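Handing you a structure now.
All protein chains but one are shown in place.
Just so it is clear, A, B and C label the chains in written order, and each chain counts residues from 1 on its own.
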């Protein structure tokens, strides 16, 4: 059994990790930390876990964490970078669901996150945990930067076309819609029901931290310098990301060939579902499941629209983290990740 | 492997049965029927099942259904009663998620459902599929009347007190709140988002079909003639039932003793969670899970309030049906029913 | 023109007062206070007011407030009691939308609000601002305790029966459902969309501050000592209260006579709508309007169910406050309160 720990267990990605890891056949969660709630039972905070989880929160303790096989960080940026070096030194695998290791360039990190990177050495060792594009390199890694939720949806939707050099680079737009859980389990006024229900608004239009992440990875995958306009929106729903991706083809291309690019790229992927050409995936079709569903459109010759949906807490966070853990420990990638989406 | 069929596979209870039965280790769903959609793939209608379900709908065919071990009816009332006799004659177990066999008295059925019962003989053989109260009798049965969603929540919440003769009978009130999926997957104007979202209303205040079901079962369990005021409400949410149950004690009783009534009654029940005295369970704590969470209050001496929450599609329908199937086939009752509720 | 001020202008009742008072033909809002936002424009916080409101927040200043004709307090309890004496001394009318003056007995106030009452003298002068029952006394008052949202819905629904002595007192139940705006504009975790949307839960079952208020007023109106079980629930919606009220008749009574009790009691009331017997009012039918819609049922002989719906921010708060203001200044009671509910 893999001995696992979760640092930062009172947020939505933390509790979602528990939902996936508790029934995972090869994992035992031994530690879940929270400074604020140390000593309290986890299921007192998350009653959905009553009867299936006997854990209580503890304060994070290096002596304890270094006894584990893997530690997940479900923390705000700045936390994982301070603990990862010691854990790695003790040969503990680290999967960071936060942002500390997503941007390979520490200066870019500093620019977007407003703090110097305090572990640039281990940052060099980190691998971007998007298995569909970095599967082999993940297996050989010890430190995984679990992708952001928006980047997962956007990269999976655009990379097949950019990899193949099919799109004009200057016309890319990623218009993204997210459920409110993407903002975290935090008592901010703009997230309460009377503010965020029955309303839609964009935010961070002039610059959002996920844009440099998306651009860096798409540039790496495509071998070109990719820039795109990324616009996140807050949706009146709990879970789900819908990315609507716009590009223009360099050359004319039939609908069938366009579809084939995606169908072939993801033919062997257990967690990417390429829907029939012209489909309209709904976020609810992936609620609770570790799946990205993708559909391609060509409304006018040369104009491509890709629709990509994920559950931000699963394929966009905890599920992908478990997928990465499975890779790190040479388990079949789908182990413990076969939940069917909850519909309705 | 248990060979299973689902009659009426385009509604919410049908697709929820698939969500639970497809990964069930002892079941193979061989048939799912729909006259209207015969020939179409199930996952074209329910994209959450893409990749995990290769079934297509067929028209219901007795020759096929009688080859199965068990048939679930997820149909409007009036359907199961016409097919059950032939299936039972061929030794196929029948679990009806509709209302045809819930009311033991065919005249009461006729009164509330507006049609004569067309299979009064097999009705006599039907057993009410609430395992917490009829576990042994279910195991010996061939025909299960799966309880209604409201009755499940109300009976589990009130029966311990009535069984023990603790409540004044004339003061019982069951104020129930249901998500919209309880009304079925049907294109009615009053269920669309602009009508049913961001609003609450009662319905059927003067009489709802679940009232005679509740009263008959509670009378049977308690050995007294129970009448209660049952008021259902439509909530602006998808899944979930919250039953707020009011009664008055015959004799003064401490909070601790009151709690003990529930704690002891359900101590061995895998799917009933008695929360600490004075808790406030939320429906989201059971979303997608086969659990009923119950909490007891005594706001003033003698005044008891019981809060009982379920997912109407799981413990209130498909999950309970699988629980009953497990009983019928002598499997551990929890087989295939260990999903953790999706929160948030 | 009535010169009006609003103390506590960043909450939902404050901004709702503005929505109603800005177009009111006899009022000019001259002051709106907020210590935290002093100096900022109101419409920067509430963009629905862009173009119709040039006010900026100021810190509350007695020298300014005492120049006004009326001051509304849209503040947490404890604020109005400290300012009211000085304002009244300067002959400024005071309407408190908070709880400071709702409970005539300062000891009961202390018990439920956890603080001693600091203005027991002016408390004696306060009048409960439910015009349907205290119209005349309001007109002669200087200090109005605007009723709580739940009490408004419950009292309007039960008082006609209790006034007429028709109900058994020991069987009263008020099962109430409220939209999240009733909890105020405050960044609490349990109010954010991922927590409070798509879920229902009860709260304060063992005791809620609105219960003593309801009981005191119903006792006063009926001339009897009324106790009831009051259970509030949080609904996944923004505005609206739905009160489901249960009682038992002392004597048999026809449906028509029961309906007549309400029809006659409220025949002249501009803001109480008695619907046809057996109706099911929805909260959305009063969204944004200063109306209470009421419907009566008698599901079984002797069992009465009254359904009463209001918008918690209008008839349950700001609208009723304006109605009281109209009384205080001898204006027609409907002045400025004729908004039609927003449906859908």
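Assume a contact is a pair of C-beta atoms (placed from the backbone, for glycine too) under 8 Å apart; a residue touches a chain by one contact, two chains touch by 3 or more.
Keep in mind it's a predicted model, so treat the numbers as computed, not measured.
Here one chain is not drawn; of B:160, B:236, B:281 or B:336, the residue touching it is B:236. Taking the complete complex into account, A:200 is the one of A:59, A:89, A:137 or A:200 that touches the chain left out. Taking the complete complex into account, residues 12, 179-181, 185-189, 191-198, 236-239 of subunit B touch the chain not shown. In the full complex, subunit A touches the hidden chain at residues 170-171, 173, 175, 177, 179, 194-195, 197-203, 205-207, 227, 229, 231, 233, 235-240, 242, 244, 246, 248, 278, 280-284, 287, 297-300, 303, 305, 307, 309, 344. Considering the complete assembly, subunit C touches the hidden chain via residues 12, 15, 19, 22-23, 46-52, 181, 185, 197-198, 238-239, 273, 275, 281-282, 284-289, 291, 293, 313, 338-344.
Note that in this section only the chains that are shown with their structure count from here on.
The most distant chain from subunit C is A, comparing centres defined as mean Cα coordinates. Computed from the mean C-alpha positions, the centre of subunit B lies at a distance of 39 Å from the centre of subunit C. Touching two or more other chains at once are residues 197-198, 238-239, 281-282, 284, 287, 344 of subunit B.
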